[in-house]
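Note that this complex is displayed minus one protein chain, with the remaining chains in position.
On to chain A.
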Amino acid sequence: MDTMSLLMQGFAVALTPESIMFAVIGAILGTLIGALPGLGPANGVAILIPLAFSLGLSPTSSLILLTSVYAGAMYGGRISSILLNIPGDEPAMMTCLDGYPMAVKGKAAEALAISAIASFIGSFIATIGLVILAPILAKFALKFGPSEYFALFALAFATLGGITGKNQFKTLMAAAIGLMIATVGIDISTGVQRFTYNTLELFEGIDFIIAIVGLFAISELLFFLERHAGDGLKQVAINKLKLSPKDIVKVLPASFRGAVLGFVAGVLPGAGASLGSFISYTLEKRTSDKGEFGKGDPRGVAAPEAGNNGAASGALVPMLTLGVPGSGTTAVLLAMLISLNISPGPMLFQQNADLVWGVIAAMFVGNLVLLLLNIPMVGIFVKLLSIPPKYLMPVVTLIASVGIYSVSHSALDLYFMVGFGVLGYIFRKVDIPLVPIILGMLLGPEMEKSLRHALVLSDGDWTVLFNSGLSIGLWTVAILGLVLPIIIGPIVRAKMKRSKDTVKDS
C-alpha cells in the first residue's frame, strides 16, 4: 500500500505539464531513433544525454526525457524491421521474422498496429513488475556488503557476453579496454594518482559521458560519412489499417506471455532485450497451435515486441536498486545518473523518492503517449524514416558537442569526445562491441572499491569473498553465466539464424 501512495506521488510529478512535455518529446525522438536502422536505444540515449545537459534540465526532467527515449527506441525498432526487413536495433531482429512477411502480404499497417499494442502491453506489464519488485529489491540490497557487491560485479561481467553475444573473446577484450580506461584518475581508496601525467583534467578520470557520446554518437557520424550520407531506404508501402477487435484479442495471450518473459530476462544482468524477444518468440512458436510462424503470423510479431519492451523496463530494476545495469542502455542511463550526482542503489528510493517514482510514473505516461503516437501517427515516422541522414547527422553532432562542452567548459573534453569517436569507429569495424567498454568503465572502479573494502574489513582475509550464502549464490550464477553461453550460445545463435534464413528463402 505504501508503494501505491508513493506511486501516486510519482504521478503528481509525472503529470505536470513540464514532465508530460519531456515524455512526449522523448517518445517522439526515441521512436525516430529506434526506427533508423543501426541506431539502437543505447545510441539514442547517448546522443540525447548532451541535449539534457545543454538545456540544463533538472535530474527528474532529464531522466523522464531519457527513459522516454529508451522506451520510444524500443517501439521504433520494429518499424524498420517490418517495413525494411532491417532491424532498427538488435532486439527488434525477431520482429523481422513475421513482421516483414506480413508487410509483403500487404498487411504492413496491421503489423505495425499489432506490434505497437504488443509493445504497449510489454512495457506496461514490465513497469508494473518494476513497481512491485524494485522497492523489495531496494530493501534487500541492504544485505549487500562489499564482498556481495564484488560477487555481483563479477556476475555482471561474466554474463556480459550474454547468450546472443557474438564473440566471447571480443566481448572480454572490450570489457578489459573499459577497465583500463577506468583506472585513469585518482584512486579514491589510496589517494594515489594513476596515469594522470599531472594533467589536471585527468585527475577525476575520464568522464563516462564523454566516452559514451564519442563511442556511440560520433562513431555513428563517421559511419554515415563513410556511406556517403546515403539517401533514404526503399520500403514497403503501407496499406490502410483494417484491424478488428478480434485480431487484437487473438494476439493478447502472446503479448502477455512475451511481456512476462521479457521482464524476467531484463532483470537478469547481462541477458537484456535481445534474449527477451528471442525467448518470447520461440516459446510462442512452440506453445501455440501450428499457425504460420515465419510467414506473417501476427502472434509472431506480438510476442517478440512485448518481450523486448518488457525486457527494457525489466533492465531498469537492477540499475535503480543495485546500481548494476542489466543492459547497454541502462548502463548509459546509469552513467548519466552518476553525472547528475545521483547515486543509484537502495538510497535512491530513500533520498530521491520523488525522482524515482516520478520517473516510474512517467514511464506509464510515456507508454500511453507512445501507443497513441504509434497507431494513428505511425505514418509520420515512416516518412521520417526516409529523411536523408545528411540532414540528421550534423544536428546530432552539434547537439553532442554543445552538450559535452556545457558540462565542463573544457575544450580538452571535446578532443576526447572526437578521440573516442574514432576509437568507436575502429572498434565497430573490427566487431568489438561497445557496450562492454562502457560497462567496464562504469563498473570497474566500483568492483575494485568493493574488493578493497571487503579486504580491509576482513583484515586481508580473501575467504571473506565467499563467506555468505548470498555471495556464494552470486558466484554460482556468475560461473554459470560465463560457461553456459559457451555451450548453449552457438546452438541458440544457429537457431536464430536458421529462423531468419527460412524467412528470406520463403
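The rule is short, and it goes like this: a residue touches a chain if its C-beta (ideal position, glycine included) is under 8 Å from a C-beta of that chain, and two chains touch if they have at least 3 such contacts; residues count from 1.
The working rule: contacts and distances are computed from a predicted model.
Peer 1: Which listed name, "3-isopropylmalate dehydratase large subunit", "Lactate utilization protein B", "Tripartite tricarboxylate transporter substrate binding protein" or "Cytochrome c oxidase subunit 1", is the one UniProt assigns to the chain that has been left out?
Peer 2: "Tripartite tricarboxylate transporter substrate binding protein"
Peer 1: Among A:G345, A:G444 or A:G481, which one touches the chain that has been omitted from the display?
Peer 2: Only one listed residue reaches the unshown chain, and that is A:G345.
Peer 1: For the chain not shown, which residue from A:V407, A:V422 or A:I472 touches it across the whole complex?
Peer 2: Of all options in A:V407, A:V422 or A:I472, contact with the hidden chain holds for A:V407.
Peer 1: Take the complete complex as the reference. Which residues in chain A touch the chain that isn't displayed?
Peer 2: Spelled out for chain A, the touching residues are 53, 56, 59, 141-146, 186, 188-191, 198, 200-201, 203-204, 207, 339-343, 345-347, 350-351, 406-410, 445-446, 449, 452-453, 456-457, 459.
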